[in-house]
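A single protein chain has been removed from this complex, and every other one stays in its place.
Labels run A and B following the written order; every chain starts at residue 1.
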Amino acid sequence: MTDISAQTEALGGLLTRDRIVRWAPVLVLVALVLLFPFFEFLADLVEGKEHVYLLDSRFFSIRNGARIGIAATPALMVAVGATFIIIMGSIDLSMEGTISVCAVLFAFAFLGWGGTLASWAWLAIPLALVVGALLGFVNGMIHVRLKIPSFMASLAMGFVGTGLALLLTGGDRLRVEDELFRSLLTVRWLNFPIMCYVALAFLLLAWFIQSHTALGRNFYAVGGGEQLAQSSGLNVARVRIMGFTLAGIFFAVGALLAVGRIGIAETATGNNFMFVSITAVVVGGTALWGGIGGVWNTLVGVLIVNVINNGMVVIGLPPYVQDGVLGTLVILAVALSTNRKSVTFVK
Amino acid sequence: MNLERIKPHFPWMTLLALVCVVGAANPAFFDPLGFLSLVTDVVPLFIMALGMTFAIYIGGIDLSAQQVANMVTVVATVYLSQFGIGVAVICVLAGFLFGAMSGFVTTRLYVPSFVSTLAMGFIALSAAKYLSGQRALSMDVTERNTSFGWMFDSTAGVPHQLAIAIALLAFAWFLQTRTSFGRALKAVGSGELAAVASGLNVDRVKILAFAISGAFAGIAGLVFSVKLSGGDANLANGFLLLAIVAVLVGGTPLTGGVGGVINTAIGTLIVMVIRAAMVYLEISATQQQMVFGVVLIIAIALTIDCSKLSGVVK
Partner (left out) sequence: MYALNKVDKHFPGVHALKAVDFQVGRGEIVGLVGENGAGKSTLMKIIYGAYQPDGGSITIDGTTMRFQNPRQAMNHGIGMVFQEQSLITNLTVMENIFLGYEQQFVKFGIVDWRAMAKAARHQLTKVKLDVDPAAVTSQLSFAQRQLVELAKVLTLEERIDGDLVILLDEPTSVLAKEEVELLFQLVRDLAKRASFIFVSHRIDEVLELSDRIYVMKDGAVVDVVTRDEADVDDIQHKMVGREIDKEYYREQKQAPYAADAPLIRFDNVSVDNRYRDISFDLHRGEVLCLVGTEGSGREAILRTIFGLETPTSGAVTIKGEQVTRFTAMAGVARGVGYVPRERKVEGIVNGMNVFENMTLSQLNKYSDLGVLRVGDEKEMAKDWVDRLAIKTPDIRKDCGGLSGGNQQKVVLAKWRSGGSDIILLDHPTRGLDIGAKEDVYEMVREMNDAGVGIVLVADTLEEAIGLSHTIIVIKDGEFQKRFDGTPGAKPSLYDLVHHMI
């Protein structure tokens, strides 16, 4: 007699393709972390300076780690929001607009209601989150109800958002100088500023949503087989709209952290977030066609992107190389993660 | 009369209606000289939209157009003194090459075009920053005038810039309607599987479509650079949205296969009239982006061919 129950693929076999694909982002991250100190080591070697690998590294230090952390946290929140969307097999390109609007509205409310967290101005924080949710909701509605592919719907919404932010500020910068709010950056526990811990908390929340809520699991169902999910009775349209709304909230968190980091809210607050966050998500191993990956992948992806950015500065490469490197990285990550047999054609 | 029948006529009817409304509100709009300068202003945008049409016509998108144009403004400015008018060749080639790379990444590496072109755009941005040293560069005025001064003249009342645009439109129209490449484009946009089953080299057609989009973006960057007499890695920012809007309101839907370069000419004129109207209504430049974002959403919703989306919209 055959025992069907025993047919489950043995999880053994150290180097299965799946396993390599799954762990590749982590390996890349580790390799990068070891690589940049090596360049420093080489540079000092050439100059004849004494240098103990890793120990004398400027890159591989807690100080620099905190620097990477500060640079990475807003992008991490944005990328986490985008992760939910990409798991569903859609994409969200609206983040730059959403972030700018949230940041600017937050700043207006914050300054208008007292200008310090110790007053009613703290209400500006929930307000920003609500605004993010609202923009995401509209984005999702346009995508689902008007049947517009998400990349286009969200791109257009992004333009609308940036335009709205510009309209609100008229091009001015708003300074948020409340010490209590800025303590996100200025107060440090164990060498890392509070904003890193805030981001960590939201990352855990995202993980909880992803793995312990019906909504989170439904994202995977939609990404893994939209039509099957629909025919099983899942309200796919609702899941999609909720996904975009949720992403909007995370974009708003990213906006708050970005304002906390530089103390300024303006139309340009959202700049560059789109490409960096999408890059981080796909480089982290969340597949563009949906169903695979998650927020931990995104954490790895965000770290990869920021380690590259930081490392290149440390070893003295000009900053403009970064865009090109990230562009190449995205193409590689998507190309490597695509199972060519399952794709008929791509447009 | 049903919606499907009148759909193809939407764009020019919209244009006509807009022209009438704006003209009625502001008769100065019909002043020939003013109108001509409006049209001339929109030439670089039109050229970029013309190229974008090819990418959208096959059902893809080219999000790198703006960055390629940015890069070309830098290339043009940096190499003008060295090559004179020959710099034009370099500009077009650079755009073509970037477009071809996007096409290659899309067809051979199976990366959807909205990601591949986004990524290629950032590579172009990197190149632009490298070449410009992250500064705003300006052309030497005498050199510019020797090589490209003719662009600002006009013959029989037609500004040469406009003549360039018309010539490119004619060329693109010829390509689309009279060549085997154009026919293959239509087949790929309307029914890719049938095109494959007819033995067409679909990959080559797609790569070429993206390459043409890139080349036109290059020409747009060059014209823009000469107009502003300089180059900068951010010079053409703001063009992408308008170029996509121009293609879509012209009646080439995101799903491809329908519409074409003439539609884009109409679409660009619509964008132009809306812009003129906003100036007249004193809506500032800062608010225009929002308006165009909304116009874009409406245009996509009206033009998209739901039957081609096979039920699942991602």
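Here is the rule we use: a residue touches a chain if its C-beta (ideal position, glycine included) is under 8 Å from a C-beta of that chain, and two chains touch if they have at least 3 such contacts.
Every value quoted in this text rests on a predicted model; they were computed, and no experiment measured them.
**Q** May I ask which residue of B:Q67, B:S190 or B:T252 touches the chain that does not appear here?
**A** Once the missing chain is taken into account, the touching residue is B:S190.
**Q** Out of A:F36, A:F151, A:Y220 or A:F275, which is the one that touches the chain we can't see?
**A** A:Y220
**Q** Write the list of chain B residues that the hidden chain touches.
**A** Counting only chain B, the missing chain is touched by 178-184, 186-187, 190-191, 193-201, 257-258.
**Q** On chain A, where is the contact patch with the chain that was removed from view?
**A** Output for chain A: 1-2, 4-5, 7-9, 11, 212-215, 217, 220-221, 223-225, 228-229, 231-234, 291-292.
Throughout what follows, only the chains that are shown with their structure count from here on.
**Q** Over in the complex, which chain B residues touch chain A? Could you list them?
**A** Within the complex, chain B touches chain A at residues 58-61, 63, 105-107, 109-116, 118-123, 125-127, 129-130, 134, 192-193, 196, 202, 241, 244, 254, 256, 286-294, 296-297, 300-301, 304, 306, 309, 311-314.
**Q** Which residues, counting only chain A, touch chain B once they are in their complex?
**A** 88-91, 93, 142-144, 146-153, 155-164, 166-167, 170-171, 226-227, 275, 278, 282, 288, 290, 318, 320-328, 330-331, 334-335, 338, 340, 343-347
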